[in-house]
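Here the complex is missing a single protein chain, while all its other protein chains stay put.
As written, the chains take the letters A and B, and residue 1 is the first residue of each chain.
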Amino acid sequence: MADKKIAAYICQGCGLGERLDTAQLAKIAKSEGKAAIAKQHEFLCNANGVQMIQNDIDNEGVTHVVLGACSRRAKTDAFNFQNIALMRANLREGVIWVRPDDEDNRETTQEMADDYIRMACAEAKFVDIPESSNEQGLNRTVMVVGGGVTGMTAALETAKAGYNAILVEKTGALGGMAAKLYKSIPQSAPYSTPADSGVADLIAQVNSNDRITVHLNATLNKTSGAPGRFAADIRIESGATFTEQFGAIIQASGFKPYDARKLPEFSFGKTPDVVDQLGLEALAQAANGAPIKRPSDGKEVKSVVFIQCAGQRSEKQGHLSYCSGHCCSTSIKQAMYFKQANPDTDAMVVYTDLRTPGAGGEDFYRNGQQQGITFTKGEARTVTINDGNLTVKFKDLILNEDVDMDTDLVVLATGMMPNSGVDIEATPAKLDENCKDCSNDEKSGAVAPVIQESVLNLDYRQGLDLPQLVTGFTDSHFICFPYETRRTGIYTAGPVRRPMDMLQAQDDACGAAMKAIQVIENSSKGLAAHPRVGDLSFPRFRKEGCTQCKRCTVECPFGAINEDEQGYPQFNESRCRRCGTCMGACPVRVISFANYSIDSVGQQIKAVDMPDEYSEKPRILVLACENDAYPALDMAGMNREQYSAFVRIIPVRCLGSVNTIWITDALNSGYDGIILMGCKKGDDYQCHFVKGSELAHIRMSKIDDTLTTLNLEPARVATYEVAITDMHRVPQLINDMAATVLRCGMSPFKF
Amino acid sequence: MSNTAKYRNDFLKEVEANVEEGEWVKMCMQCGVCAGSCPLGNAWEHTPQKIFMMIRAGKRDEVLSSDAMWMCTSCYNCIVRCPREVPITHIMHGLAHYAKRLGLVPANQPTAKFAQLFWNNLSKRGRINELTLGLGLYFMNGFVEGIKTSIKMQSLGLNMIKTGRMNVMEIFGGHSVKDTSGFHAMLQKAEEIEATRIK
Partner (left out) sequence: MTEVVATNQTILVVGGGISGMTAALEAAECGKQVILLEKNPSLGGRVSQLYKYFPKLCMPTCGMEINLRRIKANPNVRVLTLAEVTQVSGTTGNYQVKVKLSPRYVNSNCTACGACADAVTAEFPNEYNYGLNNRKGAYLPFFMAYPQRYVLDPKIIGTADADKAQAACHCGAIDLDMQTEEMDLQIGSIIWATGWQPFDADKIQPYGHDRFANVITSVEMERMMDPMGPTGGRLVRPSDGQEAKNVAFIQCAGSRDRNYLKHCSRICCMATLKQTTYLREQFGDAGRATVYYIDIRAIDRFENFYQKVMKDDNIKFIKSKVANVIENKENNNPILRGVNTEGYHRYADEYDLVVLAVGMQPSVDFKSLGIDIVVNDNGFIEQNPHNGGMFAAGCASDALDVNRAVQNATASSLRAIQVINQVAGAEG
């Protein structure tokens, strides 16, 4: 790589020229910032300004460009230079737009701008242009785990896009749960009658597709590697093991039905005439279009009652708290089995909320009513056996009365439980709490709780399977980025991700296949996956300094780092999301990125001109998450909200990348206050790197010791959860800190 | 109170077979907009939506002896607002009609009484006799009540006579359609058809 050459360009447009002494800024860039070139321009982002910069890059060998202009979020199309490092000193949204335009404030506003130029130049000195590591692999095969509808669809869609797929199914046949269905919920208009599930066709397509390899009776014994270069030991029934190589994984391990035996009040298990929905499918398959027979005596069922939400939507011990979503439509479908075989059969659904959302759902409900299925808003209490018949006791919520109703058959709409493998984050306490169905013996530890079998058997430092939500489904960034699991290159699809019906599962499989082929393409080029897509930087690590403390491997939210035998971290580039949490975690500061490091931020902190203790010009450092807090600060500027001129703001990739050395260094070099602004943490986390903000909060809770050692007030350091909409709040947080500093007095550490 | 053997569809099927538009009862989703939209809602024991639920629950006697369906004034608010386009007004009338056929109308149900008066009056000559119908209505609940009501309604009656809306001579029979015997034959036929249609 060519020698580093820094050039600074100061824009005079948008009022910068009038409000600031741009000549002074250029001078600072040259003298203090060591920029080889420092130019002012009246309108940097127009064609002429951009050309000026491009000329310097092309002809003067400029490698590092410092722009003293607007925010890094603005004019990105114009300032789109290739193969150079770009620093943006935010003089517009971050300085002149947040300061009053008057003589009194001219000096402090200029000082802000001066510092931002110093900081950008300091950053430039410690930033390299990232290059890929050359450790990438390119294997364009996708591993699909699970041979149900979701898995088969994922494999077929992958193949259709021109990629190969390996399908691993733990049982002896493809088809999964869907193969156990007599018919499925219709997927297209007019949504009036149960449809063929299409499973046989799917199986035939999978078996005849040249791009798909199927392994039945097979499980993943050990999975290792990274996107683009995964490998798995696959064990088959005979006990033999062989290895497959692939570039990405789709986990379509599906669900298991809730164990209805946990609902003794409904007599499941005491009589064969109380079945769950899968049990009813078996009866329907046996009848194959003829009237369904009652298991106990083989008589035709003349009356059937469907009890919705059995053991779900409930906070009772051992019940599922969530709604499995498909069961209302499934009950309608099953009631249609009866009505279509014999319209005189009474079929009643007892529900509290009939949940058939969307366009097709409501049509299906209406069609069910049309076919004579009756619906009663009620709460089912018990099912008892009387003389071979069943009595359902329920409360009719509309007529407001308790009812005993005789019927021939009862179907319990129980829920879905994900096959998500081992809960790697379960603490002993959590296990205990989750194990609501355990007997007291189990809880007291006399009997070990049932150990979940791993699905992926990942050879990862961070555990065998994917992290889970509290409900047991696999974790993802749920709303905006539903496929972004916490293990790069491993995408979950179907009911293992959230409860869903077949139509949604097929869509989901298709989306997961999209992500799988995408990660293969990008990882082969060394490009990061979401959300820093295309980022070529990756963590570099200086082994000599490492103390094998394992904090980086433990804290990595994406399970990217393994450990070798001696406990040294082993980075896996394509598993890494480049959030920098490892860098923030490292107590000896041996982890860094080419373009983001302890120094690239630390030196910015140090570059700020520190007025002395008697100047009445305190300095407040803000480390702001670039995803949410920094845009909020920008928008405060766009809205011309004002905040203290004593603040200096540095965007960080994630609060998780903040190393406490930055805080101690800042305190030691005389900063009077420090604010960390990150995203919401906890179960409803908004942090794009899942754990970053949470980890930062934990680390900062320990900073008090440092403050005590320095004899500084704890109030000088504050950590906040900030939302991108906090346009009014962020200036307030800054001004509050300015007030705190005023109250505590100036830091005595100014040298 | 136990409701054993209820919630089976026998009564629902009976309604579907015998009540005008009865096949729509199963389409109700219990939103209650009909109940809330009824201008006479306060006067009802059971709202339409509740009647429909009672039909599904198999409460045959309660439904057919209810006075709810006799309270409907055919304002059509419920039909207009029903999200399922259930012809509620028609069903209510259908239920009333069916209850009447089965002789299950509550005694002294005023609307039912009036309806009978109206029908008796109309079916005689094919035209309504305002005077006899009005007087019949006044004296529906006995002679003393009738005198009281007549006195109360005196000015209305006089005004109607003044404006030519009512003729005192009507007391002697009144006007009729052109072909009275044809009209009666027509009614006879209609009743026969109805009898075969409804079980």
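Assume a contact is a pair of C-beta atoms (placed from the backbone, for glycine too) under 8 Å apart; a residue touches a chain by one contact, two chains touch by 3 or more.
This one's a predicted model, so the numbers in the text were calculated from it and none came from an experiment.
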Out of A:36, A:385, A:514 or A:742, which touches the unshown chain? A:514
Per the whole complex, from A:534, A:587, A:714 or A:748 the residue touching the absent chain is A:534
Out of A:10, A:45 or A:301, the sole contact with the unshown chain comes from A:45
Of B:31, B:75 or B:190, which sits in contact with the chain we cannot see? B:31
Consider the whole complex, including the chain that is not shown, and state which of A:627, A:644, A:657 or A:693 touches that chain. A:627
Which parts of chain B face the unshown chain closely enough to count as touching? 29-33, 35-37, 41-42, 46-47, 49-50, 80-81, 83-85
On chain A, residues whose C-beta touches the chain left out of the figure: 13-15, 43, 45-46, 70, 73-78, 157, 160-162, 188-189, 313, 315, 321-325, 353-363, 377, 397-398, 400, 469, 471, 473, 478-483, 498-500, 504, 507-511, 513-515, 517-518, 521-522, 531, 533-534, 627-628, 631, 635, 638-639, 679-680, 684-686, 688, 723-728
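By definition in this document, only the chains that are shown with their structure count from here on.
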Between chain A and chain B, what distance separates the C-alpha centroids? Give it in angstrom. 63
Parts of chain B lying in touch with chain A, wherever the complex brings them together: 1-9, 12, 26-27, 29-30, 49-50, 53-54, 56-57, 84
Touching residues on chain A, where the partner in the complex is chain B: 303, 346, 348, 354, 365-366, 369-370, 372, 374-377, 391, 396, 398-399, 401, 403-406
